[in-house]
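Missing here is one protein chain; the remaining ones are kept as they sit in the complex.
Going in written order, the chains are labelled A and B, and every chain counts its residues from 1.
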Amino acid sequence: MSKAPDFGAVKTSADLLAIARVMEERAAERYRELAEAFEVSCNPDTSAAFLELAESEERHAADFPALDGVPPVAAAWGEEDPEIADPDAVHYLMYPWHAFDLALRLEERAVEFFSFFAEGSPYAEVRTQAARLAERELEHVAHMKARRDLLPEPPADWDEDLDPPNWEAGD
Amino acid sequence: MNAVTYSAKDFKTEVKPVWCPGCGDYAVLSSITKAFADLGLAPHQTSVVSGIGCSSRIPAYTNTYGFHSIHGRALAVGQGLKLARPDLTVLVAGGDGDGFSIGGNHFMHACRRNVDLTYVVMDNRVYGMTKGQPSPTTEADWDASAMAPPGGTGMTPFHPLAIALAAGANFVARCFSGDPNGTAEVIAEAIKHPGFSFVAVMSPCITFREEQREWKNMVRPAGVEATTDAAQAARRLMTDDGMNMGVLYRGNRVSYGKEKKATASFADLEAEFAI
Partner (left out) sequence: MTTSSGSGSVSIAMCGSGGAGVMTAANMFIDAAAEAGFYALFGRSSGPQIRGGEAAALLRVGSEPITSVDDTYQILLAIDWQNVNRFAAELPLNKDSLIIADPSAGDIPEVLLKSGARVVQLPMKDLAKEIPGGRPNMIALGAVAALINFPIEPLTEVLGKSLKKKRADAYEASVAAVKKGAELAPTLGACRKLGPAKRGAARWTISGNHAAGLGAIRGGIKFCAAYPITPATEVLEYLSSALPKVGGVFVQAEDELASVNMCIGGSYGGEPSITATAGPGLALMIEGLGLSMASETPVVVVDVQRGGPSTGIPTKSEQSDLNIAVYGLHGDAPHLVVAPDSIGDCLFTTQWGVHLAEAMQSPCIVLSDQSLGQSRAIIDAPADVAFVGKRVTAQTPAEGEVFKRYAVTNSGVSPMPIPGTPGCQYTADGLEHAENGNPSSQESDHAKQLDKRLRKLTTHDYGSHWATVEGEGEIAVITWGSCTGAVREAVERARADGVKARMISTRLIYPTRPEQMAEALKGVKKILVVEQSHQAQFNRYLRGEYDLPAKPEVLNRAGPLPIRPGEVHARLLSMGK
């Protein structure tokens, strides 16, 4: 469900930087939730991968000036963020490779997001800042691709679990 | 007015959810905690009450005065709490099995009674916790279950929104867990709205209803504004395809309950019996 960003709400470079910071922080939060979820699902390798991603997003967030006050409304949540509840994004048997692949796609979406502003914002300083941020995200994309490709692609039957769903998990 | 403001994170506990990764309920948990935070509520003045089922595990994951009660009785417990303690913000949560099967009777009467609370149902059209039996909202022809006959149950799915409306619910909305921001907004509005607010959230079960991954391609914002005309809302609900998201109805009923105020002493009461 992708909506075009609200260009009118982002008037200054500071606005855009605030959004960028919130995006990184939210991504970190989501990755941490995923790390926990995979710990509970007894998939420690993927849990560790998400933890690594969370820490990396936190480092990215620290690049930006700290927020004061309420984050801008324009940063629509749920579209750029890794969604723990997205059935297509996660699977309890997924491999660390899948986690980095997911992160890669999210970085690519971030590039898209900032490119929209670089091209379409009516405010010059926003366009300039957005172009810089898009460049930065492109670096992240490259880095994430390399990180992902350090690992072998998972086997074709990675999601095959012969054990049935646990019918003992009742209340 | 709270001197301290709480963030969504403050409304979560350390307890890690046992839901399958990819379960829609993770997003609903986030939506609920975000709604609480956006409304400026305090964890110690909020209550999450549930029944039994995967969705009903949610109180343990929220930092509130919660109650994980018994199957189907969450609304009864929640109404009791709110009537006794109108100062608390009470949110009742659960799944479609808990809420509309064994809880169906209480659901109907809670809508009639119109106590000021919010009922969030995470609807995945299946009994997840007991291994995938049909629930009241399951499609009539779904038969990928050990308890459904070939060809499905053949029973018309329960229409919770229409029934809520017919029974007198004061606020009726439909959301999708794949839009956690939108869902948080609706839940916040539901809490603010007086009377019984019902929010049905479509929340896919990736273990027993894998096909629900398609929901994200099927849902859409309702093309029309919410109405305050119950008949109009009913017509829309009875003719839509179940994929229109948003607030559908806002009513003007007065919430149930009178202000708690003592007006007599024990002596006054005893005087009735004295000769």
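By our rule, a contact is a pair of C-beta atoms (placed from the backbone, for glycine too) under 8 Å apart; a residue touches a chain by one contact, two chains touch by 3 or more.
Here the structure is a predicted model, which is why all the values come from computation and not from measurement.
Which of B:Thr64, B:Ser101 or B:Gln212 touches the hidden chain is settled by the complete complex: it is B:Ser101. Of the candidate positions B:Gly24, B:Gly95 or B:Gly128, contact with the hidden chain is made by B:Gly128. Among A:Phe50, A:Phe64 or A:Tyr92, the one in contact with the hidden chain is A:Tyr92.
Within the whole complex, the absent chain has one touching residue among A:Cys42, A:Ala66 or A:Leu150, and that is A:Cys42. Annotation: of B:Pro59, B:Pro136 or B:Gly251, B:Pro136 touches the absent chain (contact as defined above). The chain that is not drawn here is touched, among residues B:Ala8, B:Cys54 or B:Met122, by B:Cys54. By the touch criterion stated above, the residues of chain B touching the omitted chain are 18, 20-21, 52, 54, 68, 70-72, 101-102, 104, 127-131, 133-134, 136, 146-149, 153, 207. Interface residues of chain A with the unshown chain, by the touch rule above, are 40-44, 92-93, 157, 161-171.
What we mean here is this: only the chains that are shown with their structure count from here on.
Of all residues in chain B, only 9, 16-28, 30, 52-53, 56-57, 129-132, 177-182, 203-204, 206-208, 210, 212-213, 216, 219 touch chain A in the complex they form. If you check the complex, the residues on chain A that touch chain B are 1, 29, 33-34, 36-41, 76-78, 83-92, 94, 165, 167, 169-171.
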